[in-house]
Structure formats: C-alpha cells, structure tokens
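The other protein chains are all here in position, but one chain of the complex has been omitted.
Residue numbering begins at 1 within each chain, and the chains themselves are lettered A and B in the order written.
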Amino acid sequence: MRPSRRMLLQGLGALVGTTLARPARAGTPTRRFVFVVSDGGWDPLTAFAPLFDASGVQMGAGAEPGRVGGIDFVDHPDRPSVRSFFERWGGQAAVVNGVSVPSVSHDVCRLLALTGSSGGDRADWPTLLGVSTAPTTLPSLVLSGPSFPGPYGVASARAGSSGQLASLLSGRPQDQSDTWVGTVPRGYDSEVDALVATRTAALSARLGGGALADAFTDAHARLQQLREFRGVDLSSVWDQPSRLDLAVQVLSAGLSRAVTLTSDGQYGIWDSHTDNDDVQGYGFELLFSGLNDLLEQLARTNDPEGVPLSESTIVVALSEMGRTPQYNASNGRDHWPYTSVLVVGPGVAGDQVVSGFDDGFYGLGYDPERGVADESAPALSPEHVGATLLALAGVDPTEAIPNAPPIAPLLG
Amino acid sequence: MYALLLACSEPSPVDDAKGGEDGTTSPVDDGAVTWEGLPDEEPLPMLLDADGVAGALDEGFARLVGMDAGRLDENIAATWARLDRDGPCPEYYGANIGSDYTYEDWWSGGCVDPDGTAVDGYGQRTTASWGGEGSAGSYATGYFEGTITSPEGWKAGGFGYYYLEEARDTDGQSVWRYLIGELSAEAADTDGSWLERSAGYAMSGGAWWDRWGGVWMAVDGNVPLEGDAVAFSVLGVEAYSTSWGYPCPGEYAGTWSVRDANGWWYVVDFDADEYETDGTCDGCAEVLVDGVSIGTACPDLEPMISMEVIAW
Partner (left out) sequence: MVILLLACAGDPAESRRPSEDSGAEEVAPAQMDAERLLVRLSLDLRGVRPSPAELDAVKADPTSVDASIEAWLADPAFERRMMELWAVPFRTRLDDYPGGADVFGASSEARFQAAIGEEPLRLIARVAADDRPWTDVVTADWTMSDAVLAEVWPVDYPDGAEGWEEVHYTDGRPSAGVLSTNGMWWRYGSTIENYNRGRANAIARVLLCDDFLHRPVSFSRTNISLESDSLLEQTQTDPNCTTCHVAVDPLGSYLFGFTYYDTAFVSPTYNFAAERDWANGTTIAPSYFGEPGDGLRDLGRQVANDPRFVSCAVETTWTGLMARAAVGGDFDTLSDIRDDFILGGLKMKDVVRRVVADPRYRAADGTVADGAPYKLVPVELLASQVEALTGFRWTFYEYDMLGTDLYGLRLLAGGADGVYVTTPATQPNTTLLLVQSRLAALAAGYAVEHDAERADPLFDVVAPDVEPTDEQLLAQLRSLSLRVLSQRASDADVADAAALWEAAYVDSGSPSEAWALALTLLLRDPALLVY
C-alpha cells in the first residue's frame, strides 16, 4: 500500500525541528555588528586625520581642523554630517588612526583589513563575530562588499547584488528562468526538506564526520530556519540607505549577528585617483549622514527581546586602505598602506582618537596594551582592530588572533 | 559549548603553503630536468629603411597636425578643429557672462555638416576679448566630447580641450597667437579606414605664431598610419622658425618614432642643440633601431614650420 501524505508527514515530522546549539557562557552581552565598508580606499585626510601642520601632507581645500569633545577630525562646510555625527554620537565613538595595511592592492588590502592576513584562509571579522556570539540563522550576512568566510563558510551568506537571496526565498524560481520548465510542484518543501535531512545524515556518516559533514548538517538546519523567516525584504540592497535600513531590520529580526554592507561613495567610487576632494568629500558626507541615520534607527528599533538595538549593536566603518598624503597630477590621491577605522556603539570607550599618523602620514608606532604611542612598536594592524571587536563582543580573541592584543583604550 | 568553536586549532596557515620563504613564488623547483625554453627564432624582418622612415615621419606629422584642412580620413586635428567653428554644425548656443567682453557658448546633440560630416556630442567654450586704444586681444578656451563621422562613415570618438589666445593691433590684424590643447580619440569602426587597425590617437601640444614670421610648435602625440609603417609617435618634438634665434632654425628637436607592421620601432632623435657644436644643420638625423643606426632620415617637415595657420 502506498502511504498517504498524512502518514508521510507524521513519519517524517520527527526528523524536523533541529535546534542550534546555545552558547554556554552566561552573562555575556549579546553584541551585534554592522560593518560599513568604503570599498576602494577612503581618504582619512578628508575626515579622520586633521594633519594641517604636517610637512608631508597636503590637506584638501576648504578643510579646517575640527574638534568635538576628545575627537579631532577634519571639518569642512560641505560635510556637515561629519561634525553632526561626532556631536551626536562622539561619546560612544572612537577613531583608530594609523592602521597599517601593508599593501597597495585592493585585493590584498581587503584581505588584510578584514582578516588580518593576505593568505586568504582566515575568516573575516564579521564571520568570526557571527560564529562566536549567540547563534542565528545566518550569523554573517553580506549585503554587499567583500567577504572571506575562511573555514566558516557555513556561517556566511550573501544577499546578492540584485537581492537574489530574497528572490530565492520568496519568489517562484520559474519566474526567473528564460526556459519554461513545466510544472514545479509547490507546497512540499517541508516534506522534501525532511527527506533531505535524512540524506544529509547519511552523507555525514559516509564522510566519517568531520568539518565537511558538519557543514552540510549545519547548512541544512539553517536552510530550514531561513525558509521560515518572514517579515524582512532581503532584496533591498540597491543603495546605501536601503542597505543600512535592511541591516537594522535583519538584526531586529534576529536573523544575523553581523551584517556587512558597502557605502555608496560618489557613484559607487571611493578609489579617487582623480579629483580626490570631490569624490571623497561627497563620499564622506554621504557616509556620515548614513551613519547618523543608522544609529538613530538602531536606537528606535528593538531586538527580538524587545531591547533597543542601540544597546547591543556596534557599528564599524572601515576601508581597505588609505590614500597618499599628496595629490597626483590629476588632483587625485593614490593608494596608501595606512588607514583609519571608526568604531561606535555600546561598550566602546568613545570620545577619543587612538593612535595617529606622523608628519609623513605613516602610522605611528603604538602599544595597544598600554594604550600609548611607542616609537619602538609597529603601527596598529587590522588584527588589533579585529581582536578589539572580538573583545567587545565578549569573546576571548586570543584563539582566533593569537598575535595581536585588543586595543585596550577602546574597551570601556 | 561555544568555547569549542574556537578551541579547535585553526587550519594550518597557508600563508607559507606555497613553500617559499616569502610565500610569493612557487617552490616547485627545477628537479632533474631543466626547462631550456623555446628554440631560437629569427626575428621578423624590418620593413622600412631610412627613406621609408623619413616618408612615414612626413605622413605621420601631416596626419597628426592636420596641415591640410580636410577630412577625417586625411588628418585629425583639422577635423576636430571644426568643432570650434561657428555654425551650422555644431550649432553653438551662447550667453554673455560677467561682462560685455566674456561670452560662453556650448553645443550638444547631433548634426550633419553640409559636407556630410556628422557630429554628435557636446562642447563648451568661453571667449573673452579686450580692447582699447592701441591694443586688443582675445582668448578662447573650450572642451568637447563626441563622435565625428566622416561622409564615408569613418568614425572617431574622442575628447579634447584647447586654449587659444590672440593679440591684435589697432587695425585688427593679428600680432601673435598662442594655442595649447589636448586631444584623445578612439579609432574608427568602419572597414577600410586608415584608422581601422588602431585603438585611437592622442596628441597634446601648443603652437605660437607672430606676424614677424616667428613660429614655434611643440607636440607630443601618437597616430596610426597604414601600410608598412603602422604607427607614428612623437615625444618632446619642437620646431622653431628663424626669428627665434635658435642655433639651427628650421631644425627640429625631440624624438620621432615610427613602427612597422612587424613590430620594429625606428627612432629618430632630432636635437637642435647639438647642431651648434656639430655644425651640420641639414634637417637630417640618424635612424636607430635598438640603438643601431640603419641610416639617415631627412624628412621634409618644412611645410610645418612655414605654415601660417595651425588647423587645430
């Protein structure tokens, strides 16, 4: 006798309903992260590094030294959002200047800035933070920009530059096919998912356990959760405001722990080899205006427990490299292996600028444990930044980043 | 349980996986067998002799500067220079700005010149003049971007800017003129055009005329050619008329190069300074290929130095 669908569902139901492991550490504040990447190489001299007296530096026209509390920055009448950001959020914001990314290649610098290594095998900060904190369906969600999940591929997912993830989840795939495919049975996802779970377990056994087997099992479980996810339109990735808004929604819904997105810059460009002041000025005004909006939205949006996201969410703005301290023949600035990072949010000891640049725009030697400039020490590296972020998340950074301690002054 | 996540050792670092100490090169070493490389091959033959080079220099310069005002198929600068002329194509629209003496105009869109040349793009220029008792003058500066299509259908799309200044006497006659500019253009997309095989051309430079016969021209640029000589390139080229008092007036300076279809570059270095000590002021120079002389080129570039109007 062939089984009925009712019998099928009853029998398979026991296999459905996997749960994800919970963190064992109690009392650790749940931290969430939004990474805003200015891809292409921003110019710290446009916002973060007021080096007006440095002999080796050409500052932009119209720029002036600015100061809000303990934060010195580059002020400009065309970029009011920079000042207003520090005025509103400076208390929980820290600028890290003089971070060394020892390369001048976009590809390599992205790896360095986000993973601390050019090897390509390490997980980036969003992925590490995603897997290290309380579990979610898609621990690290990339709305746009680079991502290097390293060994934690299962924890990282991309939304797709045209919102493809949303289409996959909610749409009818046959509506995105040139070829007519006949009838695609609908309404059997749960049955098929359950059978796939069985086959996944069989595959796992055949693989003899191990990382690959675990990844399949894990990914399948997450897929079930993702299918049940509702309420957020994951396709809103077309510009900076929509991506920032989506990041808030994703965190509010508890889908992810870390969200990565790119800032728009001027026409999508930060790599200002020509007309640097125009490009960077526009980009930073748009960026800081967006960060202002983001932080305000985090303050008025709750997490799944009903607590405002602003109490748990740290925003990190960074770029893979900086730009040369002097202009080239096209009024642009070229690649420079020192950059800045902006960190804002709960737990961050704000109202300060950490480390800096010397007169030649090289990163200053800095001792992150003592929190002081030290000529004999190397400049801060992205690993110090990554370790700091892990520490802010309540995670011991020494396992993932054994050779670079957190930047002590940033840990409130 | 989450402590386990990071308690396991990380995968062994692969920064050094390639084996080299700096991780940059493959350490797959020579082993027992040495790679000897490809067998030696005869180079492709040179297609030009010194006279051929001289002819190519003449042709190249004519194409570059546009000594004969004419069509896109014959020269470059003259064709683009038409964009600065007044009506009917392109048609400029203008407005006074700031004062009675400053005028800004611009054009955009497409049109067809009475001779069949089509223009499509945009451009802007600003002209200003000054005058009074005893002296007058004007300057014009502009830029353009667009595509010019010859009546035969040959196309060139490009971008350029220029600055032209002129002084006039009380009779309105030109005393001197000074022009600088740049032009870059992508090549034709029509079969059979002399531009067909090239990705385009570029030039930058300036020129000066005065009523006393003083002419100076400086140009850097590249143009394609056709035939055995496929390209012409000038770098730091200058020419002066007699009134400039140069040691060898009418002589040229700078590096002129011609490329043949087999890839050989023929380099001709004119240096007017040398003639003071050398003593031979004959308008000729050695043609060098990979530093070896293949003869002497004596191009006929007199038309350049004697022309009164620069097309562009």
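Keep this in mind: a residue touches a chain if its C-beta (ideal position, glycine included) is under 8 Å from a C-beta of that chain, and two chains touch if they have at least 3 such contacts.
Source: prediction; values computed, not measured.
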item	value
Hidden partner chain, touching residue among B:Asp51, B:Asp113 or B:Glu145	B:Glu145
Given A:Arg31, A:His76 or A:His220, the one touching the chain that is not displayed	A:His220
Hidden-chain contact residue, picked from the options B:Ser108, B:Thr127, B:Thr141 or B:Ser184	B:Ser184
Absent-chain contact - pick from A:Gly91, A:Gly153, A:Pro241 or A:Gly254	A:Gly153
Option from A:Gly210, A:Gly231 or A:Gly306 whose C-beta touches the chain left out	A:Gly210
On subunit A, residues whose C-beta touches the chain left out of the figure	2-5, 7-8, 17-21, 56, 102-105, 107-108, 110, 118, 120-121, 131, 135, 137-138, 145-149, 151-158, 160-162, 164-165, 168-169, 173-174, 176-185, 188, 191-192, 195-196, 198-200, 202-203, 207-208, 210-212, 214-223, 226, 273, 324-326, 328-330, 334, 337, 358, 360, 362
Where the missing chain touches subunit B, by residue	1, 4-5, 8-12, 14, 17-19, 22-35, 37-38, 41, 44, 145, 157-159, 184-187, 189, 196-202, 220, 222-224, 230-233, 235, 255, 257, 259, 261, 263-265, 290
